[in-house]
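The other protein chains are all here in position, but one chain of the complex has been omitted.
Take a look at chain A:
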Amino acid sequence: MALEKHETGVHVISYKVLMMVWLTLMILTGLTVWVSRQDLGVGHILGSLAIAVAKGGLVIAFFMHMSFEGRLLRWLLFVALLTLAVFIGFTFFDLAYR
């Protein structure tokens, strides 16, 4: 059983799950270094960022317990990331058509 329900209704993430997440993060770190050594051109940036997003997602979901949080925190996280995406997206919209 990966998750145990605490008596107060709080989720406890087992040591085993945390170690599995750690192992996955280590493998992804190795993968991102390997990808950077391949001849991919612009694929480098996209590949590295895709792996970074996957690693970040694991950290947020498990280490930061977000996958067990309620709707409020999830929506707030979504709004914060959307704001960041709008900032970055609009900047590049401007840079690309200058």
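Heads up, the rule we're going with is that contacts are C-beta pairs under 8 Å (C-beta built on N, C-alpha and C of every residue); 3 or more make two chains touch, one makes a residue touch a chain; residues count from 1.
In this section, contacts and distances are computed from a predicted model.
A chain of the complex is left out here; the name its UniProt entry carries, from "NADH:ubiquinone oxidoreductase", "Cytochrome c oxidase subunit 3 family protein", "Peptide ABC transporter" or "sn-glycerol-3-phosphate transport system permease protein UgpE", is "Cytochrome c oxidase subunit 3 family protein". Take chain A: the residues that touch the chain left off the picture are 6, 10, 12-15, 18-19, 21-22, 25-26, 29, 32-33, 35-36, 44-45, 48-49, 51-52, 55-56, 59-60, 62-64, 72-73, 76-77, 80-81, 83-84, 87-88, 91-92, 95.
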